[in-house]
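What follows is an incomplete set of chains from the complex, kept in their original frame.
All chains are identified by letter, namely A, B and C, in their written order; residue positions are counted from 1 within each chain.
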Amino acid sequence: MVDLSKITTNGKAIYLAYDHGIEHGPVDLKGKSIDPNYILSLAVRGGYNAVVLQKGIAEKYYPAYQEKIPLIVKLNGKTRLVKGEPLSGQICSVAEAVELGASAVGYTVYLGSQHEAKMFKEFSQIEQEAEKYNLAVIGWMYPRGKGVKDDDSPEITAYAARVGLELGADIVKIKYCGSKECFIQAVKAAGKTKVVLSGGPKISDKEFLEIVKNIMAAGAIGIAVGRNVWQRENPLEITQKIKEIVFSN
Amino acid sequence: MVDLSKITTNGKAIYLAYDHGIEHGPVDLKGKSIDPNYILSLAVRGGYNAVVLQKGIAEKYYPAYQEKIPLIVKLNGKTRLVKGEPLSGQICSVAEAVELGASAVGYTVYLGSQHEAKMFKEFSQIEQEAEKYNLAVIGWMYPRGKGVKDDDSPEITAYAARVGLELGADIVKIKYCGSKECFIQAVKAAGKTKVVLSGGPKISDKEFLEIVKNIMAAGAIGIAVGRNVWQRENPLEITQKIKEIVFSN
Amino acid sequence: MVDLSKITTNGKAIYLAYDHGIEHGPVDLKGKSIDPNYILSLAVRGGYNAVVLQKGIAEKYYPAYQEKIPLIVKLNGKTRLVKGEPLSGQICSVAEAVELGASAVGYTVYLGSQHEAKMFKEFSQIEQEAEKYNLAVIGWMYPRGKGVKDDDSPEITAYAARVGLELGADIVKIKYCGSKECFIQAVKAAGKTKVVLSGGPKISDKEFLEIVKNIMAAGAIGIAVGRNVWQRENPLEITQKIKEIVFSN
């Protein structure tokens, strides 16, 4: 099994996600968060285990931070402008990610989409290539498409986690399903594949930290968080609170 | 012709199928059956001829069981969330399966689907690659798509079996068509290609064992069973009863 | 030009076609005809110039007959279950066919289908590969798709034959257009490409033999026949009658 020690601390992890520029657009990147340097610096100061970037930003900004924080390169992406069944195609190879200094790679699988087979195939080829480099592969497992009614129901969340295991992901990033109990089921479904929470849109400190507590209690290894950190006035403060929960567990 | 001795006993076989996590979701994996170790241990204790796993589970769980039970790697898969004409794309190569320790490989062909040609092509390429390794290829032959009204009618069942033979499968896994008589026709249609029953959703012990009797009497070589074993209270007990029928024939 | 002597007698030929298992299903293979050994033995006893098989059947049954009758491997196929515009994708390579002992290869082109371009391309690549082995390529030229109203009209039949010539087929297999006169036009349209009749569904002896006479008089080199032989009580008797017409010409 792949070695996760470069992107975890005692088996736990917090990742600063920053691929919203392509997925959602600058509308999500208010104020200083539009600047990748601000985010990278925040990731370093906050003591994150890694920062998640698309290839373009990694190429132009990461070199200055390479010694300070590990990098997870997101290998696919799409804009929110495309209508219809979601397809997120590969736009960076594993070899390119390695050259950019990546310690792991990420790929979104829209299970349930009419294009599911294409993403399953790309994901499985990425795994083969990543194995050569002993690089961890993180599956952004998002149920989506006209066959998916309720993408964060307990049942669908556990399904997403399980598909990550069946496909061979080292870590899955999944949405919150609403309770500790259902997240326990998702973690069980993932088996030996580790689970991190997908932070999601900004909510109140209290609500968010409650969720972090629940998913850690449920057996997750941590969280990949973006908006709930850098859309806040004081991102280091919330980072500190998240870390207390994640690493004390 | 390929040597089936590694996955049969006197030409007969029972396989423990466990790819439901990707095909149906954890909803099918109640209780202990969510844990691949439980299933693998069950397969060993039950004396199954092989266990059927997706690449991800094989990678993370099979090494500990490699000496104890043969492995069939399922090379394609899809979730039940995708709507429209079914397409199950290849997500594991034959070479990867060999590396995982596989004694045979499986692939689902949805005959009748608008994507039939893609699956026919992948299946035929898998056969070519498998031949190099002298590995048996098992075709999950499932008629499906808007052109298929009744996927377990006698006529369609025999058609599925026949397509497996015409495509070059070593073994076909097909559904039950409702009687011994029609299964005889399916076995005939399959010719030198061996036939195993696809166990299907859980039914009563009596009904299930009756089916096993019928398909064995019809000339099948055995059964690939999942839910009808591990969704039961006492899976070893039913396993024993299945084995008595399959291997006494 | 390719040498056809291995699959003709004095430039004439009768082929026993047996790919109905994949194209139509076992519903066409009543009684003994479900058994490939029966068909192969019939082909030998009837003195056919070759037998037409899919790769799967060739692999498992042809070795025992290799010295007794030449083989034509059909390189593509589809089930009748698929709705919409027809696509028959390649499922056996020319190299595989050669390894199976083929003296010629066949491929169905559904001219008029939305997928025509895909089949044109595969057909043309097969020709290139076949040329290396000096293997004849037979085009099953079938006009089909929503743009084809009447697939056996004189005009469309001649069109099918002509497309075979333009694409480079050595032999085309086309349907009967209803009269000797129109078949003459089809043979003319095919030019130096040889023409064989596609036998079609079972009709009366008298009707069938009348057609054979007409197409031979029109300049065809023979016939590829299946159902009109092996769906009969006495297939050798009708074979004999066909041969008298075909080879006496």
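Heads up, the rule we're going with is that a contact is a pair of C-beta atoms (placed from the backbone, for glycine too) under 8 Å apart; a residue touches a chain by one contact, two chains touch by 3 or more.
Model, not experiment: these values are computed from the prediction.
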(request) All chains share one sequence here; work out the copy total for the full complex from the 3 shown. (result) 5
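By definition in this document, only the chains that are shown with their structure count from here on.
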(request) Walk from subunit A over to subunit C along touching chains and report the minimum step count. (result) 2
(message) Same residues or different residues where subunit B meets subunit C? The copies count as same if more than half of the interface numbers are shared.
(response) different
(message) Centroid from C-alpha atoms only, then distance subunit A to subunit C, rounded to Å. What do you get?
(response) 56
(message) Multi-chain contacts only, two chains or more: what residues does subunit C have there?
(response) none
(request) Could you please specify the touching residues of subunit C with respect to subunit B in the complex? (result) 19, 21-22, 25-27, 29, 34-36, 54-57, 59-61, 77-79, 81-84, 87-93, 96
(message) For a test of understanding, state which residues of subunit B touch subunit C in their complex under the given definition.
(response) 1, 111-114, 116-118, 120-121, 123-124, 128, 143, 145-148, 155-156, 158-159, 162-169, 185, 188-189, 191-193
